[in-house]
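Note that this complex is displayed minus one protein chain, with the remaining chains in position.
On to subunit A.
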Amino acid sequence: MTCDLPLSGGQDKRATLALTVAVCACLAAVAFGLCLGATSIPPSRVTSALWRELVLGGPGAAEGEHFIVVGLRLPRVVLGLEIGAALALAGAMMQGLFRNPLADPGLVGVTSGAGLAVAMTIVLGEQIWGGGAQWLHVAALPADAFLGGLAATAFIYVLATRGGRTSMTVMLLAGVALSAFAGAATALLSYISDDRQLRDLSFWFLGSLGGASWGKAAILALALTPALLAMPWLARGLNGLAFGEAEAFHLGLRAEVIKGAAIGLIALAVGTSVAAAGAIGFIGLIAPHLVRLMAGPDHRVLLPLSALCGATLLVGADALARTLLAPAELPVGILTASIGAPFFLWLLLRDAKRSDPT
């Protein structure tokens, strides 16, 4: 009888293919990230430097190629993987939550909200706590960015969602308003800041992995852990929400719990990313979209693959940003925005054409 044929075979095959492609691309991006830069280092010597450091326990040769690979590029690539994954995951979760493929943490003001919190911490933090406690500064930045991101996400969600339906118009326009407000407040802060603070602020505005360190990588790893652990549960919930909250309830899901968890995880991922590397846009829009094209909209596949795809995109873009103007370095935020903005416009026009019958 034909009705007993397995139905999901084709789907599984597509997901497997997409996973293979994403893993290969990610490995390639990591290789580029370690080999390319102001000085190109051939893969064989990169491998041997990694081997000496990671397997032989590090001979302490803190100079030359060894230092470039292990001391500079490795933490940068690891941080890039984490931030790319965090931003793409936040984008995919946000699109599922808003039930809209055009939602992105950068576009709806979450990044600006987190950024304003970062700017306040940089400029006003020292006046509040005094300049002394360095560790406080290190811990306060991601924590404040998380709170800023959380406030922004909740604000947009409450404004744009009525009775389980999210208005795309309200969401995007509220995002514009929120970004404008956060931008104005950030500009005011930079106006009253001193020279060193101004340098820190402009680093944030541009978005760059230049300040990578193992400490930042560890914070990002901590922030990503709950999102990764919650992923299977959240994926089921977001699939259930695809028909709206009422239908999710009919299926037996607790929509409020899913929404709350998603908002918290988005804020955590975006906040810590912004605290570590500033405003890097459009990864959260592009990565989930590419995965949907390859493997379909099922969040059980979409969430993990988006994380992988976002990690690949950011590490690849960073490698490109370091080589385009070598020995000078382009902030990677400029690169992702100049690729992402036209991509967003294309998505918008395509959707407009589809929904417009004329």
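In this text, contacts are C-beta pairs under 8 Å (C-beta built on N, C-alpha and C of every residue); 3 or more make two chains touch, one makes a residue touch a chain; residues count from 1.
Just so we're on the same page, contacts and distances are computed from a predicted model.
Only one chain is not pictured, and the protein name UniProt records for it, out of "Oxidoreductase", "Cytochrome P450", "Heme ABC transporter ATP-binding protein" or "L-lactate dehydrogenase complex protein LldG", is "Heme ABC transporter ATP-binding protein".
The residue touching the chain not shown here, chosen from A:45, A:196 or A:254, is A:254. As for the chain not pictured, it touches subunit A at residues 2-8, 10-11, 96, 99-101, 236, 239-244, 246-247, 249-254, 292, 296-298.
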